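To start, the structure under review is shown below, and the notes come after it.
With one protein chain removed, the remaining protein chains of the complex are shown where they sit.
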Amino acid sequence: MCRWLAYSGEALTPSTLVLETQHSLVAQSLNSPLGKETVNGDGFGLGWYPERDVPGSAPALFRSIEPAWYDENLREIAQSIESPLFFAHVRAAAGPPIQQTNCHPFRHENWMFMHNGALRQFDLMRRDMLLEVDPALFSSIRGTTDSEALFYLALTYGLKVDPIAAMARAIREVERIGAALSVPNPVQGTFAVSNGMTIWAFRYSTAHASRTLFHSEDMETLQATYPDLDRLRIFDAGARVIVSEPLSDLPGAFIEVPESTVSVLDRDGYRQEAFLRAA
Amino acid sequence: MCRWLAYSGEALTPSTLVLETQHSLVAQSLNSPLGKETVNGDGFGLGWYPERDVPGSAPALFRSIEPAWYDENLREIAQSIESPLFFAHVRAAAGPPIQQTNCHPFRHENWMFMHNGALRQFDLMRRDMLLEVDPALFSSIRGTTDSEALFYLALTYGLKVDPIAAMARAIREVERIGAALSVPNPVQGTFAVSNGMTIWAFRYSTAHASRTLFHSEDMETLQATYPDLDRLRIFDAGARVIVSEPLSDLPGAFIEVPESTVSVLDRDGYRQEAFLRAA
Amino acid sequence: MCRWLAYSGEALTPSTLVLETQHSLVAQSLNSPLGKETVNGDGFGLGWYPERDVPGSAPALFRSIEPAWYDENLREIAQSIESPLFFAHVRAAAGPPIQQTNCHPFRHENWMFMHNGALRQFDLMRRDMLLEVDPALFSSIRGTTDSEALFYLALTYGLKVDPIAAMARAIREVERIGAALSVPNPVQGTFAVSNGMTIWAFRYSTAHASRTLFHSEDMETLQATYPDLDRLRIFDAGARVIVSEPLSDLPGAFIEVPESTVSVLDRDGYRQEAFLRAA
Partner (left out) sequence: MCRWLAYSGEALTPSTLVLETQHSLVAQSLNSPLGKETVNGDGFGLGWYPERDVPGSAPALFRSIEPAWYDENLREIAQSIESPLFFAHVRAAAGPPIQQTNCHPFRHENWMFMHNGALRQFDLMRRDMLLEVDPALFSSIRGTTDSEALFYLALTYGLKVDPIAAMARAIREVERIGAALSVPNPVQGTFAVSNGMTIWAFRYSTAHASRTLFHSEDMETLQATYPDLDRLRIFDAGARVIVSEPLSDLPGAFIEVPESTVSVLDRDGYRQEAFLRAA
């Protein structure tokens, strides 16, 4: 179990959200009110696009197995760079070893992926999942997590062409593999994907009882509601985050994303639709 | 703030206490019921004498900045060695950097030292403390913690000759330095020292409100009380621990050490006496 | 490319060979005269059996990604333990990430494995090799090296029953996979395997131009040749090492193992035979 956030808006210094908010991601690494695990100290990652809407431009990654709360380099980097679209993640390992190649986000060319939750009995399902990955992609898998394996399944199924359909197919494939191996409710999680232009965030679990997911309120609405709140002024009108739990207790600032939903966030704003709901 | 344990008895595999008890030290690193901080994830250390009662024989150290809960080498080492007298420590850093040289226990020749608590405003007092250290010892200080500085003050004042008197003088010196710099209640903590034959453990704070300290009940008594408890049988009659908090909820197993007390544990068993109590 | 040593004899403190000889393994990590790479600074590992000839008894592992030359814990551990049969390895990474799960030796139950050399274009061959691994063993693979994949192939082919036949079949399988993928001369290396009773060391490459391998001279012979050499006296009559390059320049101390040979070392001493030589 982990905590993550995805930001889209004008270029922003990640430390604003990662270090400085009331329940910043680094604060959540030590104490997560809504998390399944209280402590998320098994490494972290920051992935950022230098500019947005540059087709094919790859994000940069800074990942480490040190707990986020004491990593001095994380503080330096998060205060030094600016990015219009970034992912940040703190990990609570569910089994796979704690090593840099198992830290989120994962990257393939210009695509990034991160996950909160777990594929149940992944040890059992892993071989079948890897066999299903496109052989041409196989050698790009560098770590040993369930999350990265799911990412490569989705890439195999056309993530770059139709992210929502590819994620749906990848999840269904894991559920099929799980069923064949008698794994109950194999998929659990919230997932974020981006190509540097759009963020897709999925809340889904086989048991329809997924980890929490929230998106922030429209910034102009929020600024109008709290005209005296200085800390909101640093955000532009289009700034928006999707997060595994709220970054502050400010009433109205964070809205829960429903179960079995995909959120889509880009220059045109935020929208959401049903994802893998039974007909 | 930190958590620690000190063991004396027949040669024992440290994992028994460090990994396998109900509230083992590694369990406490993630969740410490009595600790000032819940999480003690800023490194750990294990220091052990290969044999006991060998005058001048130095302990071995295994220290790392990784959280104790996920360090695979800690599991391997703690299961592989045996020692009749060992210290184990998990750290929650109070300011000085998280680096191996700041992990407890500290070692000087055949002496080991560890600490839970903090010297208040150590940044302010540090220079005066270091100036007071014997110049011949100065270059042996490898880290930057308050704990190691206090250890070297005590060594300066004759720790090897009279540990109780030397610790008392070192603490009084810090209180003197603190008073001169208007630092309120400068000393806080529990401290453990050993020479490979005897363990001295101190519970003391200037404000007389120290971190908790416990010693285990006499093992023969405990085994008689719980004749059916298999997990007590691995301990010999003289086995004893001093710990910052109980390793189990077993009624009667752990007895609190009073404020302003020094515990002494050796081949002759456990005893305690008043330490730095006002006349 | 890497450097390694395997020791068999009376219980010995590993530091004797790992730290203290003229060309100790740690010295070779900074400067290897015979190595393909001069520097082997990409992590290290020590694996040791607490006792020998205890069927089914698993070895302990201490592995780290820090360069061996500065790891303080390696010095502490290598001086603190004793073992009658141990492996030590320093790594120069050939591609797979530098992480603890990629450090040698690898362990499966009571078996240990290490490797110097490389499977050429492993990225290309990896998927086919993993597919060939027994599905029941698949989830025990924790890292991403060619070496560990070969170990699991050999386990699949009966390493525990007939190590020489299983290693031969595993190597032939890699050569078959390589041929199918047009990889020239896919196998290169020296390999060491042990079950805690016997050490098998293989020198083999498809091109018949393998990395160097040496075994030490019979210790009684060596002690008779150099009766005044104090540093030989710490070894018992049966002490023997197999190494990727000599640990000292002492004439006669190390004898090269021929190309395409397997060395066998156990309580009955050292012997060698042809391995995978063309008929």
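The chains carry the letters A, B and C, assigned in the order they are written, with residues numbered from 1 in each.
Convention: a residue touches a chain if its C-beta (ideal position, glycine included) is under 8 Å from a C-beta of that chain, and two chains touch if they have at least 3 such contacts.
Please read all numbers here as calculations on a predicted model, not as lab measurements.
Undergrad: Among the chains you can see, which ones touch the chain that has been omitted?
TA: It touches the following shown chains in the full complex: A, B, C.
Undergrad: Which one touches the absent chain: B:57, B:110, B:144 or B:198?
TA: Touches the omitted chain: B:144.
Undergrad: Looking at the whole complex, which of C:9, C:50 or C:67 touches the chain that is not displayed?
TA: Of all options in C:9, C:50 or C:67, contact with the hidden chain holds for C:67.
Undergrad: If I consider the whole complex, including the chain that's not displayed, which of A:3, A:23, A:63 or A:126 touches that chain?
TA: A:63
Undergrad: Would you indicate which residue among C:58, C:98 or C:255 is in contact with the undisplayed chain?
TA: C:98
Undergrad: Using the definition of touch stated at the top, determine which of C:39, C:58, C:137 or C:197 touches the missing chain.
TA: With C:39, C:58, C:137 or C:197 as choices, the missing chain is touched by C:39.
Undergrad: What residues on chain B make contact with the chain left out of this view?
TA: So the residues of chain B touching the missing chain come out as 97, 99-101, 123-124, 126-127, 130-131, 135, 138-139, 142-144.
Undergrad: Residue by residue, what part of chain C touches the chain that was omitted?
TA: Looking at chain C, the ones touching the missing chain are residues 30-31, 38-39, 41-42, 65-67, 69-70, 72, 93, 97-98.
Undergrad: For review purposes, identify every residue of chain A that touches the missing chain, sorted by number.
TA: 48, 50, 60-64, 72-73, 76-77, 79-81, 100
One rule holds for everything that comes next: only the chains that are shown with their structure count from here on.
Undergrad: Just how much do you need to spin chain A so its Cα atoms sit on those of chain C, in degrees to the nearest 5?
TA: My answer is 180 degrees for the C-alpha fit.
Undergrad: Can you check whether chain A and chain B touch via the same residue numbers (shared by over half) or via different ones?
TA: same
Undergrad: Could you work out how far the Cα centre of chain A sits from that of chain B, in whole Å?
TA: Whole-Å distance between the two chain centres: 41.
Undergrad: What positions in chain A touch 2 or more of the other chains?
TA: Residues 97 of chain A touch two or more partner chains.
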